[in-house]
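Let me begin by presenting the structure, written as structure tokens, before commenting on it.
Here the complex is missing a single protein chain, while all its other protein chains stay put.
Right after this comes chain A.
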Amino acid sequence: MIKHLLSGGDLDADTATEILDTAAEMATVAGREIKKLPALRGRTVVNLFYEDSTRTRISFEAAAKRLSADVINFSAKGSSVTKGESLKDTALTLQAMGADAVVVRHPASGAPHRLANWVDGSVVNAGDGTHEHPTQALLDAYTMRARLGRLAGLSVAVVGDVLHSRVARSNVLLLSTLGAKVTLVGPPTLIPVDIAGALAPATDVSYDLDSVLPNVDVVMMLRVQRERMNDSYFPSAREYARRYGLDGPRMRRLPEHAIVMHPGPMNRGMEITPEVADSPRSTIVEQVTNGVSVRMAVLYLLLGGNNR
């Protein structure tokens, strides 16, 4: 097993499958009366969040607690970071406190990679800038496998703001490793020119959602990240929704078995309409549930043994 989980590209097919299989066993714990396992008793997991993310932080916290680890939540707001402490000094502090794993969310792409050089424990990337979010990709893969029974040979459309999406990058890397074919769909301004070739050679790019829909097993809608929209990437929200939003009529053009995914939080009415988000094809709520199981699997596989 690897020591850190920094990128969807860190995982080979066997390791990724081991994580998904372990997550399936972890999921059975959620159905029990006692949702607790003693596997990580005595281990300390630090959630080091430099960006707000209630959903991801709570998911990691629930996962660590279900494995009996001690959890320390560190939010940059109101901490020494606002007084000017560097990431390295924070890392050394965590090291001195004996953190066995650091789950880090950071606005700067690559911050978890740097952190991994400074701490002895495992580092899990919980989202770095516009770079990667590997546990999200794992939970997406887990959800696809659970709904459709396989990953190899699946055709997946990732739709929307690929430029700013760490979810898209990690998904392309992981899904390609696991044998799925990914098509990136969005306005040309939001799809970096060389991204498909740079991430995985078999990845396609399309600027026309309607032509892609009838041939896919999975549509993954990305959130339009208004907070990162510091430029004119598309004429208006309405224009975007008309060309790239998933509404009822578009959803009905999908094959019968196809599912709709969204990493959340959603902009209802922008990239996805309430009709689609609340339809039986939507896996959005399942993705949240599966996120805890997948993160339990990741924490167990990184920390559960003597892998040093």
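The rule we apply is simple: contacts are C-beta pairs under 8 Å (C-beta built on N, C-alpha and C of every residue); 3 or more make two chains touch, one makes a residue touch a chain; residues count from 1.
The definition used in the following text is that contacts and distances are computed from a predicted model.
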Exercise for the section: Identify the UniProt protein name of the omitted chain, choosing among "Bifunctional protein PyrR", "Sulfite oxidase-like oxidoreductase", "Flagellar hook-basal body complex protein FliE" or "CRISPR-associated exonuclease Cas4". Expected result: "Bifunctional protein PyrR"
Problem - Residue touching the undisplayed chain, where the options are A:248, A:265 or A:305 - result: A:305
Completion exercise
Considering the complete complex, of A:18, A:70, A:85 or A:286, the missing chain is touched by A:18
Problem - Contacts of chain A with the absent chain, listed as residue ranges - result: 1, 18, 21-22, 25-26, 28, 32, 34, 36-39, 67, 300-301, 304-307
